[in-house]
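Scroll down for the structure; my scribbles are underneath it.
For this view, one protein chain was removed and the others were kept in their places.
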Amino acid sequence: MLKRLTTSQSPFRPSPLRLFFSYIVLGFWSIVVLFPLYWLLVTAFKSPIDVSSGPKYIPWVDFTPSLYAWNEIVVSTGVTFVTRPYSNTLIVGLVSSLLALIIGTCAAYALTRFEYRPKPAVIGMFILCIIGGLIVMAAGVPPIIAIGSAVILFIVLANTIGKRFKGTMNNGDITFWLISQRMLPTVAVIIPIYVLYQQLSLLDTRTALIITYTTVSLPLVIWFMRDYIANIPLELEESAFIDGASRYLVLWRIILPLAVPGLIATFLIVLVFNWNEYVLALFLTRAESQTMPLLIAAQNATRGPQWWNISLLVLMMIAPLIFLAILLERYIAKGLLVGAVKG
Amino acid sequence: MTPTQSGGSGGVIYAEQDMSFRARLSRSLERSSPNVLLLPAIVLVLFLSIFPLIVSLLLSFSRFQFVAGGYSIRYIGFANYIKLFSGSEQRKFLGAFDAPSIIALVMGAAALTIIAIMLVQYVRSNRFSPVGLVMRLVAIAFTLALVWLCMITLSGDGLPGTLVVTLIFVFVGVSAQYLIGLGLALLVTQNIPGKRFFRVTFLLPMMITPVGIGFLFRMMMDTINGPISPIWKLLGLADFSWVDTAFGARTAVIIADTWQWTPFMFIILLAALESVPREIVEAALVDGANKWKNFRHIILPQIMPVSFTLIMIRTIEAFKIVDMPQILTRGGPGTATESMTLYAYNQWRALDLGMSAAIAYLLLIVVTFVAMVYVRILRKRVVVD
Partner (left out) sequence: MNRFVKLTAAAVAALGMIGAVAAQDMPYAGVTIDIVTFTGPQIAEPLQRHAPDFAAATGATVNVVTVPFADLYQSILTDQATGTNSYEGFVFAPQWMVDYVVPGYLADISDWVAASEELAWDDISPFFRDFSSTFNGRTYTIPFDGDFQMVYYRADVLEAAGLQPPRTWDEYVAVAEAINGVDMNGDGEGDYGSCIGKARAEQGYWFITSIAAGALQTQGTGQGGFFDNETFEPLINNAAFIRALELYQATNAFGPPDELNIGVGDTRSLFSAGRCGLTLDWGDIGALSVDPEQSQVRDLVGAVVSPGWTEVLDRATGELVACDETLCPYAIDGVNYAPFSAFGGWSGGVSAAADPVAQQATFDFFAYVSAPAQSNVDVTIGRTGFNPYRVSQFTDQSNWIANGYSEEFAANYLGAIEASLNSPNMMLDLRVPNNQRYQGVVLDEVLSQFLAGEYTAAEAAQVISDRWNEISDELGRDVQQAAYLSALGAE
């Protein structure tokens, strides 16, 4: 009897006892995950007094649900109070994630299919040219001219002196460099980025956020998609090349359809990051392009955290993501093959 | 590019001259496809990271002030860094020191032994080279400095500074997230009913904005009006507070961080486990391997590369922790939960931009160092094994 409880016929069908313990652990973690979310849900329907006078758990039993927060957020401050940041989050999140996916997937494909041999000396020259440009800019030359001439100078140097240097790096180095961009603490780069966008008159625009989010998402996309694409057999492409298809056509017709699960999973993860980003948005936006996380943070003002408003806004923010997650759930498990390739 | 240069023979020249503009365009596009595909990513990253990094570096050697009609930036050499390492910011950045306790000394000795063994192995191995040795010695010096710093700030009357606090958040937090994530993934990968429910449910915390989670956990940790307060009262801990003591406050931050990021570990490890070919596991079971051996020798090697990458991503992200302590504990009590990013952010808010840039740079150096050591040492041992 005991034996039947602890053993199972197939390795993939756990024994009843194991099933029981599995459910206990999984159930416990489900509570750990779901209870705080439940708390958000009930808090969104409490009036301030119900929040401050001890914990109240069940609507209609412990307290009378109130539309206080809804009134505060949607009605009394005008509906654009929430629709504007919401549409900003929606547009910025979706567009930047899509762009990052397109640019990143192209780069990931290129890094798995071509050999690159960049020269450290040329990169050094590039950095020197940029520093030169900055110094000239600090001396009062308009930024466009300074940067433009720095780039031209670099192209000239790279094609003349640059060709004499021997040492090269490989794809692994490029990948590592791209991915290492994720290491940059945002605060280390934010002040120059602010000044840059100010010079380009892009402050407080969705464009600025989209460009920035696309860039900070690239390392993740490249990381995920490189492994995914590397796992797609080369033979499929080779037969297409024999038929005379171009590189782009192969990427579009063969690689992308095969990579759909990877693309979806990557998109979802990147979207979550961009949807919820706070620090960059804090620095780069004012009123027009504020996103939802800022609105949530702003609920902690001179009267302390407005728990009811915060709860409601967080719920509004996660609702579409939960919907997407349920819709695309089956792709996620298939789509992440990070680290599947060794090296 | 003229046809003569690219064409090999006369026939080709004629053929190419006959080609339409479109065909020529597509041909040159095809030839430059490696660049077309890769360059957008490179240019964007250069545009938004290399350039700002250079400017920030300059800024960290200067003092920034608002003056009539704009701002002034004055070069002050290493003054900001000196202040952090030995001046008035030392206590906050590095911490307050005390003689290391016995436990700390034992741990330190253990670390030293491991490093010594690894070094001896390296010197004897065929990979040995003088440059490699110098690089390793530098890395060892850096590691020992960090270990020593942890030893003298975490024992006795010592107080850890923002650097050590950040390291604690990263190592404790990421370990907890990995272990819990792996455990949950192993359970869910079994063929059990309700799998899909768990998969979606466990993913949820990741989707909430960190700002929201900070506020959410302030409610959870509230022992007066919070939902868990009756349980505390029941346990006779009505006057307990998470945030009264340095230890409790750090635990609270790590719990909130773990709640948020375990899903990330979980979902990717689950994907990895599910891609382990069934036949391998089945074959192993038929061979009579017991469960632990099955896990240790068959499943673990399969998920090692994924784990390696995953821990790397999370470690890098965890070094940047800011929203959670800022909202949950505001870096308090004292400076017990102030991470380096929060530290830099606070300096920025006080308009000490030079100091802010200097802190951010030091953080960058630490992250890069940890990532390099991790890649160089662990990957060789773990993945190529």
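Note that the chains take the letters A and B in the order they are written out, and that residue 1 is the start of every chain.
Methods note: contacts are C-beta pairs under 8 Å (C-beta built on N, C-alpha and C of every residue); 3 or more make two chains touch, one makes a residue touch a chain.
None of the values given here were measured: they were computed from a predicted structure.
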item: Listed residues B:L300, B:L351 or B:I365, member touching the removed chain; value: B:L351
item: Residue of B:S241, B:S275 or B:Q302 in touch with the missing chain, whole complex considered; value: B:S241
item: Candidates B:V322, B:A336 or B:L363 - the one touching the absent chain; value: B:A336
item: Options B:S60, B:T201 or B:T223, residue touching the unrepresented chain; value: B:T223
item: Residue ranges of subunit B at the interface with the undisplayed chain; value: 63, 65-71, 88, 92, 96, 159, 222-224, 238-246, 249, 326, 329-336, 346-347, 349-352
item: Subunit A residues that touch the omitted chain in the full complex; value: 47-49, 51-54, 68, 72, 76-78, 194-195, 198, 203-204, 282, 286-287, 290, 294-295, 297-306
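FYI, only the chains that are shown with their structure count from here on.
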item: Centre-to-centre distance between subunit B and subunit A (centres being mean Cα positions), rounded to whole Å; value: 15
item: Subunit B to subunit A touching residues, read off their complex; value: 26, 29-30, 33-34, 36-38, 40-42, 44-56, 58-59, 180, 183-184, 187-188, 190-192, 194, 196, 198-212, 215-220, 224-227, 229-230, 259, 264, 267-268, 270-272, 274-275, 278, 281-282, 285, 305-310, 313, 316-317, 319-320, 322-323, 327, 340-341, 344-345, 348, 353, 356-357, 359-361, 363-364, 367-368, 371, 375, 383-384
item: Sites on subunit A touched by subunit B in the complex; value: 11-14, 18-19, 22-23, 25-26, 29-30, 32-37, 39-40, 43, 51-55, 57, 103-104, 106-107, 109-111, 114, 116, 126-127, 130-131, 134, 174, 176, 178, 180-193, 195-196, 211-212, 214-216, 218-220, 222-223, 246-248, 251, 265, 269, 272, 275-276, 278-279, 292-293, 296-297, 300, 305, 307, 310, 313-314, 317-318, 321-322, 325-326, 329, 332-343
